[in-house]
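All protein chains of the complex are present and in place, except for one that has been dropped.
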Amino acid sequence: MTSTIHRRRIEVLADEPLIPAIVRIAGEAGITHYTLMPTSGGAGAHGRWRDDQLSGATSKVMLLAVTSAEHAAAFIDRLAPLLESHHLMLLSSDVEVVRGRKFD
Amino acid sequence: MTSTIHRRRIEVLADEPLIPAIVRIAGEAGITHYTLMPTSGGAGAHGRWRDDQLSGATSKVMLLAVTSAEHAAAFIDRLAPLLESHHLMLLSSDVEVVRGRKFD
Amino acid sequence: MTSTIHRRRIEVLADEPLIPAIVRIAGEAGITHYTLMPTSGGAGAHGRWRDDQLSGATSKVMLLAVTSAEHAAAFIDRLAPLLESHHLMLLSSDVEVVRGRKFD
Amino acid sequence: MALDALLQPVVLFFLLGALAALVRSDLAIPEAVAKGISLYLMMCIGLRGGGEVAETGFTHDMLLAGGAGLALSFLLPLPAFWLLRTAGRLDRTNAAAVAAHYGSVSVVTFATGFEILRQTGMAPAGYMVAVLALMETPAIITGLLLARAGGGDSLAPRGGLLHETFLNGSVILLLGSFLIGMIDGKEGLVSIAPVFDVPFRGMLCIFLLDMGLIAARRLLDRRALSLRTVLIAIALPLANGTLGVVVGMELGLNAGTSAAMGILAGSASYIAVPAVMRLALPAADPGLYLGMSLAVTFPFNLTLGISYYGWLAAHLYPLLRS
Amino acid sequence: MALDALLQPVVLFFLLGALAALVRSDLAIPEAVAKGISLYLMMCIGLRGGGEVAETGFTHDMLLAGGAGLALSFLLPLPAFWLLRTAGRLDRTNAAAVAAHYGSVSVVTFATGFEILRQTGMAPAGYMVAVLALMETPAIITGLLLARAGGGDSLAPRGGLLHETFLNGSVILLLGSFLIGMIDGKEGLVSIAPVFDVPFRGMLCIFLLDMGLIAARRLLDRRALSLRTVLIAIALPLANGTLGVVVGMELGLNAGTSAAMGILAGSASYIAVPAVMRLALPAADPGLYLGMSLAVTFPFNLTLGISYYGWLAAHLYPLLRS
Partner (left out) sequence: MALDALLQPVVLFFLLGALAALVRSDLAIPEAVAKGISLYLMMCIGLRGGGEVAETGFTHDMLLAGGAGLALSFLLPLPAFWLLRTAGRLDRTNAAAVAAHYGSVSVVTFATGFEILRQTGMAPAGYMVAVLALMETPAIITGLLLARAGGGDSLAPRGGLLHETFLNGSVILLLGSFLIGMIDGKEGLVSIAPVFDVPFRGMLCIFLLDMGLIAARRLLDRRALSLRTVLIAIALPLANGTLGVVVGMELGLNAGTSAAMGILAGSASYIAVPAVMRLALPAADPGLYLGMSLAVTFPFNLTLGISYYGWLAAHLYPLLRS
């Protein structure tokens, strides 16, 4: 049976215009591999929204990054102060991967 | 290092026309914040499907809600009886967030 | 309160043209139920990419399958040797479901 | 007429799509584009109909046709329900859901039929577009009554199902475009004709290419379809369509308009009704009602049905008029 | 003119969309299609303007109009900011973000106004398209200065915000199409006119249907909008538009061109500016600035504003010329 290693699964939901900046911050935290997933709508403390590609200002993208506990912690530390001001959602959970090195 | 709090990550996959109703039920369970994610196809006990925007009747949407254990339980209790009849998929897992209050 | 059962949540990110083959392999591992989710871009060891529907050769799809530990292990065993050569990402995590039998 | 009709680009593109799906090609039209075109077609149909009514004004025929359309949409599900329960061996819920589809109408079948009839000099009256819009929803109500379903279901929307039914996007867009067409009249529409009139047939080709793909893929995954249901999905349009033509004739409508009435009666919905049924009768199997209406009845009407309704109207006309 | 303008298909489709959203219909245009059409409209406008300038060549009027446009875009946010701070009771950041929107312009409002003015024989000069492009971005700079925001924000892009501002997709596409229009001239554009000229009005109808849906849905979810902000969202276009018309007149531009200047000054951005503001002033509420510009000002301009600016220009013209 293939052995798996534990890593952190980090998910950040952010407005589309903010994604390049968040990717940059991830890089600063040592996270260079990620996947972007589309969303179609939602609701939160700042009201409802539905995907709007017109200006892109109110469409949100989910950034998924699987990484080591250290990098995850560094990323969270950098992002934490921005969560409230930038209406971000940050999730962190446990995940298992096969090729451990690939997700450091 | 930023401290994180444990919450429940609830995911519900449902046909697009059912989403407003499910959002309503979530609200009754005290869950008012959520994110909708698109899907492009799949297969289950009721056969294969691929996204069809024509009538929307057979395109499915994934509703993601991060909430407290109590609200999650209340939501699951309300949804459980509908899972089979409405071809829903309900997933619940552990997740860590930074701003605990925001996800109660 | 509705009782939930633990299952494995398997996620595989793969180039669109590979999905049918991966679905086939999942079937061989006893996994016949799955959901496909779109992605819009990302970066990894093989560089950045953004969704391209022109040839579909460089757009990636996330396959989500919730299943029993055994089936999950069988699937991972079959997929492990292909991960590197086919630029796949395989994630496995714990998830709770209501109707256990449905996710065996 | 049959063969000519079959060899028209619109039909050939449908067959091309079906063929591509049957040989399991990966050909696919982006869903967003297909959806956009289907909305576009509704705007075209609505504007065209409204523009013509703006010229002819309200006529006696119009009221007759409207009343007949409403009646047909309300009543056609009843025999269909009976047939599906007996010959089709479906349970009450599924039978009711399917019956509603056959009482309602298919916008694209109507559009294609309209084009084909125009080609053969049997252009239907413009007000039939209004009849089309009128016929979309009543069948849903009959279907729900047959299923004994109400707002009882805990997922049924607050406002009740009628809201979902009458404010369905396709209904609103069709009626709204029809009104705009009536307000602006043909002259007022000239400036937008390059979009909503001239390219209509061509756009229909692209849409039918997609419909061919969708229909054939449903047929391949025919889990829900049995030989019985397939046969019924051919018998219902024939019966309903014939009835529609005869009703039109009896009301004194001209041949083309009666043919259009037949097309409406014989067609089955795959946009408005499925969306409501999924919500109102979740226990009903979408694979069944979409399989029957989209994978069997739609192709049948497109390839044979329309020509038959046209032929019937053309040949009954002299008899009934003499 | 007002009523005629209101009954044009373009406006009626906007109202249809708004109505559908208000009655909570599920009607929706796929985002990809809406985005595609908005890019298409920019290409059309750019090509048309460039083609005309290629004929007229650079004129004195053109320079005057361009300078005036730049000045208006830079300065209009100042009084707006003051009004939003005092009467609107907004904090500095939100006031600055909103002010930037009103200094900038709305491409679709301009396009619709252009069509309506042409219909009434007041076709503006082609170079106003260049003025449109010039006016999109300066207001953003003023807005950022008013908010005292710079690259300080840790999420601000490396290249600073000016890059985001001037290389915004809509700005590039508009200017690029304008240049292509100038290079190829009207003759060179003949072969692509069937796409970029003839169908323009019709495509605008589809786009405005979507705008109606978006605007009304924002209005329904008017969490961020107060009566004060709604009133300001009507007062600003009136004031700015009037100023724009007068400035155009004073510069000796003809009536139609002055009206266009009024439309530009009176319109508020909902594409370029929100995208930059979301990044530059994250603390500002998108619900507020998009609510005001998209849900209030845009419909106001479309239904009344444009007609008013045109009327004003038509009546001031003789006075000032005599």
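Going in written order, the chains are labelled A, B, C, D and E, and every chain counts its residues from 1.
Following the convention adopted for this analysis, a contact is a pair of C-beta atoms (placed from the backbone, for glycine too) under 8 Å apart; a residue touches a chain by one contact, two chains touch by 3 or more.
Note that the coordinates shown come from a computational prediction; the quantities given were computed from them, not determined experimentally.
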{"item": "Interface with the unshown chain - residue positions in subunit D", "value": "7-9, 12-13, 16, 19-20, 23-33, 198-199, 201-203, 205-206, 209"}
{"item": "Hidden partner chain, residues of subunit C it touches", "value": "15, 17-18, 20-22, 24-25, 46-48, 50-59, 81-82, 85-87"}
{"item": "Absent chain, residues of subunit E that touch it", "value": "30-33, 35-36, 39-40, 43, 47, 159, 163-164, 167-170, 172-173, 176-177, 179-180, 183-184, 188-189, 191-196, 275"}
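The rule is simple: only the chains that are shown with their structure count from here on.
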{"item": "Labels of chains that are neighbours to subunit C and to subunit D", "value": "B"}
{"item": "Of all other chains, the one whose Cα centre sits farthest from subunit C", "value": "E"}
{"item": "Turning angle required so that subunit A lies on subunit B, C-alpha fit (0 to 180°, nearest 5)", "value": "120"}
{"item": "Euclidean distance of C-alpha centroids - subunit B vs subunit D, Å", "value": "34"}
{"item": "Cα-centroid distance, subunit B relative to subunit C, in whole angstrom", "value": "19"}
{"item": "Per-residue overlap in subunit D, given as positions that touch at least 2 other chains", "value": "30-32, 35, 164, 275"}
{"item": "Residues of subunit C touching at least two other chains", "value": "37-38, 93-94"}
